[in-house]
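I'd like to ask you about the structure that follows.
For this view, one protein chain was removed and the others were kept in their places.
Letters A, B, C, D and E name the chains as they come in the text, with residue numbers starting at 1 for each one.
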């Protein structure tokens, strides 16, 4: 069967779903790989490199030619229209977003897997693109903050006086949050973090950072559940003082399938030291920071708020590498004797399959 | 006597030579301080803050009003023309650059101190703005490189495969180079470095990095002396292989008062992994990298070359703080009973005094 | 007699001091070694047998010699076997500095 | 006599064992303490004086008693003075974790 | 009085014994110590023979030969696992020999001084106790009889009774000098030994052996008073004293106060450590683990989330460095999902400056893991759970793991038997290859560091 790797269809997407190294893996499993020319451009993977790995470099989008289309962003409805019955797509479908696309997939009886939906179970870890891309996002969030901060992160005692270490507050200690904590700590910042999940406390401490103990109820489970507005109100009140004391705030709080909780208001920002920087990784899903807007830098008083937009794309080589391996691992789970035949009784595959045989398998929110 | 802090006259200069905290120091020493409105804008020091510290906020450039003008960049020749006999200026005069300005300073019998010329002796360390700004530059160089690199610096072993640590090569291990080494190491990169000075080897190792041993003669002394073209030719040959193996090159090699040595040619860049980043801190003094140009990002094949331009200005709050303290310390060395009376027999003051009483005290190169 | 008591006290002291800081893994070999040492009763057995004249005494004495010999030789041999694990230890290598060790980590 | 030799050997052993791991700073107090202990010659001095009958013996014995007493009392007192520095030691505080210690560092 | 040369030879032998014990208490000199002990013994025996075997020289030689013929092959052929019972047996015959010596001497000289009489009864009594006690421990360990505590009805009372009888008999012997009573005393001692050891349960048997060993030492010392032989006194006392200390140390190492074992034995409170379902867990001490590590050729450290929680990264690196200085090869096995975020272990170990080239991945490690001497699992759990490989029903089935169960030995450092993130039980914790070192990882590592420097 043929696996197709297209040029990403959406603006500003710089990742790619397959790299020469994963092409080799797929071919080793008996698959044939089509790569659209220029697909790896931003990830610095040349067409020549794909060819060298054994791929078939084609000029156009592989939809209609390949049986399996793997991509980072979902295909456009137009591209999806070219898919044939039984074709498979793998991408971040962001199911809540594009009704039109999903209608096309259902109509064409395409089997569509969305990596957003992957169950976070042990066995699925090698396929867990949410984790791998959150790793990139968490790291980059600190880089973006550090680049924009008119101050040092580490402490320096010098002949021209002492520079105190920057104070970094991380809100939400999921995968991205933890990585942000680790990276900021590496750079010498004094880091504290908060998360509603009970398990987060130990995890934050396991990175050597301080956990912000708030007088708020905690939650169990892998994902946080939506919080009431009164809860959030109280949370904002309690963290206001810590926000005011921070030079950098990195917010990553999210609730799967929901709008992100608002944790930082403009009033809170105004109390921060002039020149402080806020990076809102949740900007695309509504924002933890009232002022943030995806992809934009907004000044609120003397505080700079940067809303993240597709953060992983800012580091396309490694983000692509991780994503491509996740995708290859998923394909390996479905491939037998050179055929991609997803077993939809498998918990993992069933969990992330959105459409199959003309059926929408998940309720859309 | 009156000390004046103007708005910086040169484009893209975001630092300021005095901050409210140093204003307090100066007033404590019996001086009066004039601050031009908006001087601390980029450094997030408001006019109100200056006023609160006791400064006199004025609308125009203080030349002609204040007896001592402190700034980061030198005044323009026009501003200098307003200076009166016996007035004092302190700034980075970059003596080699502006003949016209210096002529004005001599003509007006201004006493001009250039922090570029400060002797690097123990006693002068608290005044050593070259060091303090190089600290900023070295740190920022890594931030700039990390932001532009489409890869991680640290190593990660993840369910989606292992990301190897980035390899960073630092050329020139002066103050900025050492700081770059330290910062890159903090972020988890594998760092190696080279410098012609014999003392550098131990210094590089003292930061936990690898010193590149080349079959080249080493130099003694605080500063490197100009190298012959054959030496540089041989150096380029020897480091070519290490450049090719690096994901990031940060070059800081400089020889005071001379053009920076060329260490990295375009051919060498082409051997680097695609997506690699080169930051040339010496770009403004001619460049260690053939392709670099100050303030620009230039692609050489798939390698991005970033030429630094006024790197410290990218972090104006802390860069200003360090610079302002250096300046305040220098003023303290010259102030007695509320009068700024430089003793030009003092080795340090004599060393950095460029013009005095209508005399040019240093040969211009 | 008090001399023998003094000897006893001093020997107790030496016995305590000598094994006071032994690590767990050596407990069994040490016990076994000590066990072999109390086989020194063989000396006593030889002495009494060597001056015994009655058949009963000789028989008992010889039996004591036999038992004590088993204790001695068995004890030392078994201890030696237990200690074989401590044989293969090498000399120390020079310390590798962790800091300079950050070298080539290929992809 | 061999018993006395055995005692001697065992005492040598105890003497060796007991001080074999002493730290430098205790060298002088230990020397001084040992010095006080050999003042036990006072016992010998008392014994000979106690049975002496001739004036010369008595005189010599009493002088020995005097000297030995000086040795004993001076030795112990001086040692005690030296050891005063080891008096004031407190109990351990709970371990502070370095990692969580990164807290508020004000400007 | 024996001639001076004899006494000197004995003194030298005694010295050898002291040094032997000293050697045996450090791994480095243990073998040399044992050999020196043997040399001292040879000297003493030859001296005794040359000087003391006035009569029956040939017979004595024959008896010695017989002892050698029985003792050496027994000691040589015994399986490593059966060594404890062999030691028990050797101890028993030593005790018997002491009792016999005293008995024989008593037959020859029934009316010595009081000290002589007292020494004689002590030797006979303690020797007999030691003999029969050792035989019972042998039977237990060899599983000829049950290893569980044997509780006779009214066993405690019986014990006290026999003890009282023995005391009475001993007193009578001293008063009357009757050899018949002495033989009866020996029999009473035999009974006492049996009663003493019967209630001791499997796990405590080694401690009982050590105590009986000290007893035999005392018997020999007492026999030294009987024969007025300084060597026997010194050597016996040495063994008695060091045996006592050793017994205490062993009891401590097993976390059971000595009194508890001594009197607890009678109370039969002692049972073998066993969890439900018959799965036993072996908990080691810091010293055990230190020696395993210190004498290993290659060690693999598998860090996990617990190392991060304990913030023990610095201690781990130091331990590895100390081991490397000893010539041990140390690597870190970095599992892709160890910890709680991707790259958690990288961040952690980088903080402690662990060189990158020491970090190994699954594929680097697993092929050669069979030749790793010790795997030190520090605060990891799921990532070494063989269930992920072997049990298709396991919720973590399919996750790649480090196959540490294929290494020669495994040490787990964690605080409890609780499972890891996945909440799945780990059969490796119950593997006979596994030693548990319970406690906070940082604390354990720090102690281990100190201990490794000692071995």
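To be clear about the criterion, contacts are C-beta pairs under 8 Å (C-beta built on N, C-alpha and C of every residue); 3 or more make two chains touch, one makes a residue touch a chain.
Everything numeric here is computed off the predicted structure, so don't read it as measured data.
Note that the absent chain touches A, B, C, D, E when the full complex is taken as a whole. Checked against the hidden chain, the listed residues B:121, B:226 or B:341 yield one contact partner: B:121.
The chain not displayed touches subunit D at residues 1, 4, 7-8, 11-16, 18-54, 56-58, 60-83, 85-93, 95-96, 98-99, 101-105. Contact between subunit C and the unshown chain involves residues 2-3, 5-6, 9-10, 13, 97-99. Residues touching the missing chain, restricted to subunit E, are 314, 317-318, 351-353, 450, 453 (touch as defined at the top).
Note that in this section only the chains that are shown with their structure count from here on.
Chains that touch both subunit A and subunit D are the following: E. Within the contact network of the assembly, the step distance from subunit B to subunit E comes to 1. Of the two chain pairs examined here, C-E and A-E, the one linked by more C-beta pairs in contact is C-E. Ranking all chains by how far their C-alpha centres lie from the centre of subunit D, first place goes to A. Greatest Cα centroid separation from subunit C: this falls to B.
With centres set at the average Cα position, the gap from subunit C to subunit D is 33 Å.
Computed centre separation for the pair subunit D/subunit E is 37 angstrom, with centres defined by C-alpha atoms.
Contact of a single residue of subunit E with at least two other chains is seen at positions 18, 230, 234, 311, 336-337, 342-343, 347, 350, 353, 356.
Counting partner chains per residue, subunit A has residues 125-126, 131-132, 135, 186, 205, 208 touching two or more of them.
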